[in-house]
Each structure stands twice: as structure tokens, then as C-alpha cells.
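A single protein chain has been omitted; all remaining protein chains appear in their positions.
Letters A, B, C and D name the chains as they come in the text, with residue numbers starting at 1 for each one.
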């Protein structure tokens, strides 16, 4: 899994029928030190996450192992909202 | 999923039999800010997309989770046509 | 899927038994503008392609969705021979 | 599989239900010569690994092939703790 920050939403009304009801979020990738980089992913939301939250996302077939994404053409899913992580004993992020 | 713009079509008459009827589109990758980059992918079309449209595409095994691509040797599929997305409160694209 | 040009062949007599009979081709990756880049992949041939041909290849689990590669330890397959593709209205390649 | 060093832990209380009980570790990627690079992954722990240990991790669907990660939306797992490896006859790491 990788770390990301939700920076926006995406709307797509014309889509594969099985995607109806899925919420698409724009996720900017974060480094291990909680800095934004140029990477991004559009991920389905499986946990009720919102803009501004720091999350974990999974990609590939693992992105279909949630109740909301099962058997759908979805290759990235937000499966956890991060409370905190640390690196070498230093706290890099804490949800307030 | 990632963002892309359909910039062309591809024709291949000699192919694995299971691919008959699939439409192949040339997709240029877009950044989170709606700029074209050097990346591309040839994706199967699952939603009736056309040249010039901005789309979402999925890769890997997730690309086979549509009615049109099920059990086919296809690793990229266009599964949604994008209406709009925003980043940090700014609209980056809107379909006209 | 991505575009590639078959530039050679590979021989491997000692291999997993399930790979017997598969033909391995050396594929140089092509850009969207039909230029060769430094990337390559060794792909199994599912369509009777030969050296010099421009092809589409699929990777990952999708590479096993052909009659010849089903259930084999193969992560790249040539599943189509390209006739032509165009980008922004310009033809980038045509098979002669 | 790739080599990594566990440099920290991650806490996420709000997550997909199937992830309950999984321990998330922050893993910094290592080069073949045992140097840390900028890459990282957040991996589930399948072997009781701890901060400071050098490990092997697997990604993609293979990350779900452990007792602890089966059928969960997890795309990276620590499946072995490394004792030692060598390159060109030189020992690059030995667990003390």
C-alpha cells in the first residue's frame, strides 16, 4: 500500500454499469516523509474518506477485495484512513 | 485508475480470436493538472468513448472486469468518461 | 496494452515444463509516435508474429488469457499484430 | 520480491473491516547493495517482523497468499525476515 492525500473528487456519469454508486477520489501521492509528489491516482472510496484526509490505498487486483469494489473494473481503492505513522522514531503525520 | 485523453485509434486485424469486436483506442496519459505527458496506453473501450474525450482507464486484471473485456488478453480498459474533476478546490477539467 | 517491435528471438531449452512449445520473442518498446525506446520485454507469441512486425502486447495476468499461455508462468504476450494507428489525426504507422 | 528495512509503524483505526488485526509496517526499499533509497511501501506483516529488521516483501495478488492477508485489500506483505544475502561472492547483509 502507499500513502496519499485526498485532494479532490471526480465525476463520471457515463461509465461501466458495475461502477454505479462508487465514489472516485483524486489522491495525490505522499512520500515516506509526508511530502506531496507529482504522482496521483484516482481511487474508489471504500471507507467514507473525504477531501483533505491522508489515506492508504491499494492497487491492482487487491483493489477489488472490498465490499464496494468486488468484481468491478477498479484498480485502486482507499481502504484505510491514516491516524499516524512514524519513521526512524519520528512521527511524520498525526490526524488532528 | 488514471486519467487519459483519447488521441486516436488502432487497427489490428490479426489477433487472438477472443479479441474480435474489441475497439482499441490510443490514450495519452494526463497529469493531475490535466496536462499531457509522454506516457500512453492502448486501451480497450468499454463505454463507447471517442477521440478527444477525457477518460478514466484501469489496468491489470481489473481491466478484464467489464462485459466487453471479460476473460480476454486485455490489460487496459476505458471504463468511464470523465465529466469533471477538481484538485484543491480548483476545477481542472469540465466536459463541454 | 503497449506497442512494440519484434527485434529478435530467444531460446531457452531448460524451463518450467508448462512452457514447452511457447515461442519467446524479444520486443523493443515503442513510443506513441513509433520511436524505439530503451525498454524491452520478452513476450510469448500468441498470434504467429515474426521479427520486424509491430505488435500489441499485454502484461500481467492478462498475458495468460490466450489459448497458448493459459495457466503458464508467462507475464507478457503478443496478442495482436498492428495494421495502423493514428495520433491527433496523423498516421504514425502502417503495415506494408 | 524486493528487499526492505522496517523503519516504522502505521496506525489506521478507520478501515475496511477485513483489515482488522493486520499490522501495517513502514518499509524503506533497499538496493541490491543494502543501501536505502527513496522508495517505500506500507506492508502488512505476515511473519511477526519488527522495526529495524531487514525483510523480503511481495506485492500484487501474491501479497494475499498468506494466512493473514487472504482475501483482504492488501497489495504488499512481508513474508520473510532476511538472514543474509550475497552478491558476486560478497556478503551484503547478515542479521546479528
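Miscellaneous remarks
Keep this in mind: a residue touches a chain if its C-beta (ideal position, glycine included) is under 8 Å from a C-beta of that chain, and two chains touch if they have at least 3 such contacts.
Computed from a prediction, not measured in an experiment: that's the story for all the values here.
Across D:12, D:41 or D:58, the residue that sits in touch with the chain not pictured is D:58. Hidden from this view is one chain, which touches chain C at 7-16, 18-19, 24, 26, 28, 38, 40-43, 59-61, 63-64, 71-76. Across the interface with the omitted chain, chain D contributes residues 1-3, 31-32, 46-48, 56, 58-67, 69, 77, 79-89, 92.
The rule is short, and it goes like this: only the chains that are shown with their structure count from here on.
Distance between chain centres (mean CA atoms), chain A to chain B: 20 Å. Within chain B, the positions touching two or more other chains are listed as 59-61, 63-64.
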